[in-house]
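For reference, the structure discussed in these notes is given below.
Note that this complex is displayed minus one protein chain, with the remaining chains in position.
Our next item is chain A:
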Amino acid sequence: MACFERASPALKDILLKLYRAEKPMEIDHQLYEFGSVQYHIQSSASDPHHTYLSISTPLLSQGALLPDKLSHATIEMIKGVGSNAVDIVEPAKEGYHLTLRLNFSKIPRDKDSVKVITQISAMQAVIISYQLKEMLQNVNSQVTLHGMHKPIKLVYHPREPFFVIRQPQKIIAVFPMRFKENSDVIIATAFFQELMDVGSSQEWAKAPPCIWSPIPPPELRGETFEDLSTNGGFVSFDIYSRHVEGKRLDKTVWSLLNFYAYVKSHVKCTRGFIQRRMRKRLESLVKVLQKASSEEEEEEEQFGKDQDAGCNYMRKLVSLSKSKILKRRSYGVLSRKIKRIRFRIKIHGFGRFRRRWLRFPKFSSSMGYTKLD
């Protein structure tokens, strides 16, 4: 169970490889699926026409009654699958419920070959589905309780039993839901509410009505406390005759058998989705902060550049004034010497006259101080 596709992908792959092989192959594969289904495929080069497939699957049990072998009706139904290419080997190999002898030479070499191999790979699903169909058909012989049929407890996985209750015009399938974590319970509850809303709409009137309740339905009154203690409530499907007519019976049975797996898969995918969304949002939030920091850095760099320019200018200004002072000093001494040499004729008072009236005007410096912004 816990497989939405009926055909086992690994088994189908191996069988197709054997079917398409040009030379006989030696194969001895053991496959385990979902912890409870086991396949053993054996093919020998000394017997190239036959391949042996053994299947072990947990069978649907009715409460305490554990079946150890397949019923006669199930075996007859298996014989109908795969036509001439499949023969049942009796007794089955030790440790397995069913052993099949496959003859690939009898499978037609056309487009239908893949279909036949797919049917063989889906044998386990066929066994389980037929068991549920048989139980539903044999419900009339069960003990009635207060005029109603007693609920049948079907156990496929030890921790995931479900109940089937037959009523005059419908069959009710009740699934007690249990989850390990509280967040799973809440996500699943949201899903069950959507299931109820969708099922009750006009568009989906043909689908079986679905009801979710946190408390056990009245039909399960009298069942054990262990079976009725849940944290995810109870999901009930009302199956009418229109849902089990013809080919729909197979689909309905398969959907009911896979309901637990469907819900758990949805919860797991939703958790993964939430995690991905959170990571994406984290990246966008961090970008905002990084942007703010990078803008600050850019402004600091610009300020730094401006500051350097100002400092350089100041440095130039300071160096200019120092040189000017030095020049003044040296110039003054030198100029006085030159004047003494040039002006040999000394006129009393002329020096004072010259200093006062014969000075060259001083022009203002073009290099002004620039105020920093």
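Definition applied: a residue touches a chain if its C-beta (ideal position, glycine included) is under 8 Å from a C-beta of that chain, and two chains touch if they have at least 3 such contacts; residues count from 1.
The rule is simple: contacts and distances are computed from a predicted model.
Q: When you check the chain that is not on display against UniProt, which of "dolichyl-diphosphooligosaccharide--protein glycotransferase", "Actin-related protein 2/3 complex subunit 4 isoform X2", "Coenzyme Q6-like protein, monooxygenase" or "Glycine cleavage system H protein" does it turn out to be?
A: "Actin-related protein 2/3 complex subunit 4 isoform X2"
Q: Decide which residue listed in A:Pro24, A:Pro48, A:Gly199 or A:Pro217 touches the omitted chain of the complex.
A: A:Gly199
Q: Check the options A:Ala73, A:Ala190 or A:Ile215 and report the residue that touches the missing chain.
A: A:Ala190
Q: Mind pulling the chain A residues that touch the left-out chain?
A: 182-183, 186-187, 189-191, 193-195, 197-199, 204, 206-208, 210, 243, 248, 251-252, 254-255, 262, 266, 269-270, 273-275, 277-278, 281-282, 284-286, 288-289, 292-293, 295-296
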